[in-house]
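Every protein chain of the complex appears in place save one, which is left out.
For clarity, chains are labelled A and B in written order, and residue numbers in each chain start from 1.
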Amino acid sequence: MTALLSVRDLSVQFVTDDGVVEALDTVSFDVRAGEILGVVGESGSGKSVTALAMLRLIRPPGHIVGGAVRFDGVDLLTVSEEQMRAVRGRSISMVFQSPRTALNPVLTVGRQIARLFALHQRASAPEAWRRALEMLALVGIADPERRARQYAHQLSGGMCQRVMIAMALATAPRLLIADEPTTGLDVSIAAQVLELLRDLGRRTGAAIVLITHDLAVVAEVCDRVTVMHAGQLVEMADVRTLFARPLHPYTQALVRSIPRIDQDVTLEPIPGTVPSMLAPPPGCRYADRCPRVLDVCRRARPALLGAGPEHEVACYAVEQDVGVTVR
Amino acid sequence: MGFGGYVVRRLLLVVPTLIGVTIISFALTHLLPGNPALVKAGPLATPEVVQEIERSMGLDRPLPVQYWRYVSGLLHGDLGESASTGRPVLEDFRQRIPATLELTLASLLVAVGIGVPLGVLSAVHRDSVLDHVSRVLGVGGVAMPSFWTGLLLLYVFFYLLGVAPPPLGRLAADVTPPPRLTGLTVLDAALAGHGGALLSALHHLMLPALTLGFAVMAPLTRMVRATMLEILESDYVKAAWAAGLPRRRVVYGDALRNALIPVITVLGVIFGFLMAGNVVVEMVYAWPGLGHYAVTALVTKDPGPIQSFVLFVAVMYVFVNLAVDLLYGLADPRIRLR
Partner (left out) sequence: MHWRRLTANRLSFASLCALLVVVAAALLAPWVAPYDPDETDAAAALSSVSLHHLLGTDLYGRDQLSRLVHAARVDLLVALSATAMALGLGSTLGALAGYRGGWVDQLLMRAVDAVMAFPAFILAMGVTAALGNSTANVVAAIAITHVPIYTRLIRGEMLKVREMEYAEAARTVGNRPRQIVLVHLFPNCVPPLVVQATLAMGFAILTVAALSFIGLGIQPPQSEWGQMTAEGAGYVVSGEWWLVLFPGLAIMATVLAFNLIGDTLRDVLDPRMRGVR
């Protein structure tokens, strides 16, 4: 099945006063039409950077230094800014975390949605407004006529997130990137937002890339999952497989750290912290925290290899398990 | 009710501030060395006459009563008399205000017209040559005394280049002044269609406005730049960009619109600097405004005008800050609708 969006060897660097931070290290994955792909990792793992890079929103001091992002057969990293603008918000759109700060405080929410219609579909002002109201109703906001005239600070966090989703889905994009859409929301509101995303995804046929640090969210709505650690992609699998049979030590640790109501297990936090990506060592960046680390892990990066249908992992220890000779 | 409450609260704050201002002003007028009754009586007056005058001026009453007389006088427009012009100070003020107003407005135009774009461009093109130059000018400009700037400008543009007029007032000596409608020479000349007078007025306004405008520009530029930088990093700017809006529109539309709101608050502070600078610049260019009037009166041992000037400026400052706060409340929907 050809992918809707295909990321290959994407690398991003940030130039800071203290040196070069390698935020993403040759990340590769596919997003298939209509699926919900989760991108999971601790904070600092590069999840958000991946999202921004996909839409070419990385600005100095950040630079995309390698790789390709193929959408509809075209590498988005090579097209002109004008062509990119035609993609953003139209074919691919994004929902940001902390919804209230992601909305312009001095424009009414209705206006913020409406102008996207005016921009991407050359809708007239009254037409754009009408469609904005439709979108607000679609995302489940009651009394859209009144709400559209309000400002971000007058809406609750959950409602702001719905507005963001409305903005993102306004032009029926084929891919929606949601960066931590439920962080900071009440558990019950978060559940509603997730439900909304899944529902709208199914209805519009849009694929969703869901970025989160919360495995519970992933378990709830995602079809497939990629796991990131310190800018490197370490495992990719369909959601059931990932939870039932996690292969990478990091994924295993993540899964083990989820509290479970049906088992009496001691919670085990993952030792250490995400390593500094300032002049990082070669090799696997989980090496210092890994219980199964081998010498080769520190020397060279393991490649992402298939370990089953819909299951890929980058780990020398796993290779060893399976009998692949590890150099 | 939220915004209404904000307005009411803000208005109420004005009253105690004004009272405080009049108390300080009263203290200053009563600190004047010498006995004002003596001054009024003249050197040949007998002690009885002086006492009589004292009584008529209320100088023998307790302080609170004198303060009350002072304030009621103020409310009736009694700002005392100027010994040098022989007229009520209020009248002198009325005659001189337009010149100061003209200079203040022109300087504000310069400061905002140059300062705001400079701050915006500095933020948008951070760490560029323009940014560095503007920051250097900002830091340097704050350290330059405005009278020095004015004199240097005079030297360069009048003496060396000959493009500026001599610092003798608002119009060239050989130009007929336009009929006085507003008192703002530029406006009056424009309204009356006197091309020659208009040009001359602008010509004479040029250097003073540049001097004063430059003197107050630095804090404005700095604040615009800082606010703009903060906003350019904000989530909603990123979100707007992610939604496909062209970068130029995001920066000069969304971002700028948000940035200009807090800048309103700086305008109040700028006004304070403007009034302070006004005095000095008027002296440098012999600009016949309020500051010039007050200072020259002092030099001729006429103390009334300067204290009235101080009070006047303070009251203006209070109301300008009030207007700025209310404007800010209107502009920011977070305050207007809560």
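Keep this in mind: a contact is a pair of C-beta atoms (placed from the backbone, for glycine too) under 8 Å apart; a residue touches a chain by one contact, two chains touch by 3 or more.
From a predicted model like this one, the values you see are computed outputs, not experimental measurements.
For the chain left out of this panel, the touching residue among B:23, B:109, B:133 or B:181 is B:23.
The omitted chain makes contact with just one of the residues B:74, B:172, B:202 or B:318: B:318.
Only one residue from B:11, B:142 or B:163 touches the chain missing from this view: B:142.
Considering the full assembly, B:275 is the residue among B:106, B:121, B:171 or B:275 that touches the omitted chain. Listed for chain B, the residues touching the missing chain in the whole complex are 16-17, 19-21, 23-25, 28-29, 31-33, 139-140, 142-148, 151-152, 154-155, 158-159, 166-167, 225-226, 229-230, 272-273, 275-276, 279-280, 283-284, 295, 298-299, 303, 306-307, 309-310, 313-314, 317-318.
FYI, only the chains that are shown with their structure count from here on.
Computed centre separation for the pair chain A/chain B is 54 angstrom, with centres defined by C-alpha atoms. Residues 52, 55, 57, 81, 85-90, 93-94, 96, 98, 101-107, 115-116, 119-120, 150-151, 153-154, 164, 167-168 of chain A touch chain B in their complex. Against chain A, in their complex, chain B makes its touches with residues 234-236, 238-247, 254, 257-258, 261, 332-334, 337-338.
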